[in-house]
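Yeah, one chain of the complex is gone here, protein chain that is, but the others are all in their spots.
And then subunit A:
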Amino acid sequence: MTALPLISLRSVSRTYRTDGVAVTAVRNVSFDIAQGEIVAVMGPSGSGKSTLMNMIGLLDLPSEGAVHLEGANVAELSEDRRSSLRARSIGFVFQSYNLLARHNAIENVALPLVYCGVSRKERLARAEQTLQAVGMLHRAHHFPRQLSGGEQQRVAIARALIASPLIVLADEPTGALDSRTGAEILALFAALNRTGQTIVMITHDPGIATQCRRTIRLHDGELVSDETVAELLPRRSAAS
């Protein structure tokens, strides 16, 4: 394959300095993510998963090494440019949903488009379509507190998708959900991936990782394995 990887990490390390003590959260990590992949990043808490995600999501920069997004070294972009890239190219899904409590579902979904310079009318029209795609249109005018956890996460996924990002970054997306709802959310991610959406999912749950074709394992900030399975394991519901 000669196609340029979407994301490319080369010898990436990230060191934090707190109270004069240097802590290395990520150490010498290299991997590529290609268009259309669904990747699980696994590891116990403190293994550097979140730091890695912050760097892939352009919220943080490596201390050493380089992160490339579509071939561009993100460290060489201005802060403003990285922000604009976040708006257009990255879709975040958080464990705790992170919806704005004082805005209803459709306003939350439309929010990234505010930072893409899209008019209000078009924002709301596109937010409606996206809510429809995640099956949440009937809750468009509900506020986050009026929605269940699974519903909030669907709204958050719609928000991540609205700007048609290159990559969806999900940080423990099922961590706050019961197993049945979690499975529904995972099924939604799988369906999205089948339409060609690149997804990187951070998790410490091996059950979730088995649903992804590729799994990257971290331990103490170091990459310990990067495995791709030829075929996804049959889904449990299909097996039984």
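Note that in this section a residue touches a chain if its C-beta (ideal position, glycine included) is under 8 Å from a C-beta of that chain, and two chains touch if they have at least 3 such contacts; residues count from 1.
Convention: contacts and distances are computed from a predicted model.
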Chain not displayed: protein name in its UniProt record ("Sodium:proton antiporter", "Acetolactate synthase", "Putative ABC transport system permease protein" or "Cytochrome o ubiquinol oxidase subunit 1"): "Putative ABC transport system permease protein"
Option touching the unshown chain, where A:A87, A:L131, A:L147 or A:I185 are the choices: A:A87
Selected from A:T15, A:Q35, A:N98 or A:T181 as touching the chain missing from the view: A:N98
Touching the absent chain when the full complex is considered, from A:L4, A:V114, A:A191 or A:V229: A:V114
For subunit A, the residues touching the chain missing from this view: 54, 57, 59-60, 79-80, 83-88, 90, 92, 94, 98, 100, 102-103, 111-112, 114-117, 120, 159, 163
